[in-house]
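Below is one structure. I have some questions about it.
Only one protein chain is missing from this complex, and each of the others stays in its spot.
In order of appearance the chains are A, B and C, and numbering begins at 1 in each one.
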């Protein structure tokens, strides 16, 4: 079986990474790629590193694609994707448009009216580690999978086992450090080399749009009350990678008083939770973003800090891999019943 | 007045930075520089960028220095500095040996017997923002000033106004992101370029040695109970800079329910606390490490995150500047009654 | 057909990269990996990014391997490889031991006695673009292929078409800019992050060991007299990549007086020379190392600078890919009659 996939908006970094990944996928064929401003050019004119993928960039996809993969920005995504869904073509969307179940949360975070609020009830949050069955069923049913935000994936995978087990208090801290490709290809002084090189800085101190989806997804796992997350992302001078450091406090009586035993118990909790996951690796040592560059893996490392009465979980992923385009391919694999790891077996480009 | 200063262990990065700063200091003369393994060489043979400081590296300082500035490692520092202090020569020490007041905390953190525990009662913690008068008196009195650790300075300056005002709960998080010069010049796979470049990773997950001094200094400002700090430092791919992100929770009733008003009140608290400080800049926007590279400044930015019920303070400094050698020069200036900013007026090397 | 390959010295960067590439190779099985200092450990203990390749590191390879791939350092390579060759096992060697045909050149460049000089007559220089047939025959015959040095590959591929066509004078300049993974994993102040970050510096100004192989290979293509190459490599602050800029002067009458026509003729010369090469891409625009990171491609771009009377050719490759481990896999494919691109189809990890 070969899946004919169309990529909407191939000219951004996540679109280009999708093309790169699908080019090496044994069961997928790139049926077409779109890009408004670059329509009429060929893909290698925009991205020379993709010279063997000598496809024309068009304004719209050819007819007959089996699946639409979209890296359109939010709002634009919702508008352009609805016709495909209505026509029965499954869609995997990398924008924020269909991640949140509540339209009011979307509109508050994205400060725009949602173009297709009726679809929020059926869309599936594209994190196979939490929603594998729903994603599989979405091909025939909902037709719509919303791949997570890059920060969200790192934070949710770091905290999910703890909330699911009911061992932590609802107040948690998520401090993330991201590579700058997460800001996309658009020109901006924040990612001007001379300003961003040799610089670490927080951003979104007044609130970041990925926060509601973290709360939603962890909240579905947690007992009441809902998680409260203080989330601060930071720019770091590298291209790819997100390191998420999450701080939680154990509920009374949930953490053994001996640090070694407590660490072992928490490690077991994580190992059990991710036992069958092909792309989550619970590591013995502290994770490094460079170990997962170019891959679809997320490395998670939990530890216990009894002195401060808490649990610290660090996770590492590639924001363009498991944090974006890799996740789309993983969802595609699940959705079409392919080997979940097909096209995603590359190991980290280290060093 | 010219102060004749001797530098012990000029061959490490903090020693070289001290030489660089003092070379441009209008009131200080470098009387001599030592370095065990490099004794017999001239300083520019070890550090070509210091070619105009053509001093011999010797095994010991010449007689008659007015002050000894030490960048010796811990334990070695205590051993070599006691004779100077006993002889009445003031010392500013950049090691950890004399920062902590309690010998048991030192010995637990540094896993060694303290060579001169009797001096812990009189030594002064070299953060002028908290101990200016004591540092000034130390020239005639205690003779011993212990400059803070680089992470400690960033975290203490970020949290001091909050603990001093009694507005936060004792449990705080300090998540720091450091440039790699903080790891020193010794060869280590952690700072091998190919491994450290394009990489972010946490370290010290089981406890970092700078933690006790943070607790000590913030504890002196705080009401009981003592602060409990979950502190996790991270390596980031840059040479200089520390960005500290600190998360605190306001005590009940201490934070206004309106976010704008709450932010204004916290900002005023910080502006008042640091009103007369020449090297602490309370900024309107998020701080960037690159803005303070090569300087003795610390930029502090507090904000309020009502959604998560908390206060977030981010600070930026140069780990070799305000975090180390700059702090030594500032202490020297205070100790000798010089203009506190002498030799330290360089602005950030940006971009 | 599955080729059972053994890797000697998997613990260096080229060894680890070989393991990473072979893990994804459809027709090769890693039969064993050695590493003296790490023997007894498992591969992921040394390289966490290789966690799915959970092989033991042993002191010697298991019996029955079909091919030995060696990343041992020079001299050690010659000593350990001879027994395999004597036993009829084909070897691809990434050291410098068997690249040069003349033992006196080897001994002058490497300042050591060659352990197996008799094999220099039969060993094959492992650049398929120049010696494909010999590499293919080496499996049954010589048994010994010596993969090129990383700088050599970039320079030879940039200049080969010009020397082969007899259009340039023998005096050429090769100025290369290399990522620091080329210096290997051994600790050295030259690749200490704080010294190497934000730094460009030439090295080997008194002569670099890769020079003789450049002269040998280009000399075989050129008419007399032999090429004379002024070669200066430079460290640049990145992990992977070599950009080689080569300057040549056209022989009288060999360059059209109109710049546009001259450029077109030179471009045609290069396109013809590399017409059937799967891994050499003659580009229309200036090459960028980042476009080939993680790949086995070499991008070559020739241009004409009539003002200075010369031809400039720039090439880009990944020093650990086409410059080292990728080249070994390509040679293996040629040697064993596999698809030459098997396991090497990844496109550049950009951005």
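By our rule, a residue touches a chain if its C-beta (ideal position, glycine included) is under 8 Å from a C-beta of that chain, and two chains touch if they have at least 3 such contacts.
Just so we're clear, the structure is a prediction, and the values are computed from it rather than from any experiment.
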Completion exercise
For the chain not shown, touching visible partners are A, B, C
Completion exercise
Full-complex touch with the removed chain, picking from A:66, A:93 or A:198, is A:198
Practice task
Kindly state which of the options B:58, B:122, B:307 or B:346 is in contact with the chain not pictured.
Solution key: B:346
Handout entry: Selected residue (touches chain absent from view) among C:4, C:58, C:122 or C:245
Key = C:245
Fill in the blank from the handout: Checked against the full complex, the residue among B:9, B:199 or B:288 that touches the missing chain is B:288
Completion exercise
Contacts from chain A to the absent chain lie at residues 13, 180-181, 183, 185, 187-189, 191-194, 196-198, 237-239
Exercise for the section: For the chain that got dropped from the picture, name the residues of chain C it touches. Expected result: 171, 173, 175, 177, 179, 194-195, 197-203, 205-207, 211, 228-232, 234, 236-241, 243, 245, 247, 249, 286-290, 293, 301, 303, 305, 307-310, 312, 314, 316, 351
Fill in the blank from the handout: Interface residues of chain B toward the undisplayed chain are 13, 16, 20, 23-24, 47-53, 181, 185, 197-198, 239-240, 281, 283, 285, 288, 290-294, 345-351
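Assume only the chains that are shown with their structure count from here on.
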Fill in the blank from the handout: Of all chains, the one whose CA centroid lies most distant from that of chain C is B
Handout entry: Where chain A and chain C are represented by their mean Cα positions, the distance between them in whole Å
Key = 37
Problem - Computed distance of Cα centres, chain C from chain B, in Å - result: 47
Practice task
Hunt down the residues of chain B that sit against at least two other chains at once, touch-wise.
Solution key: 194, 197-198, 237-239
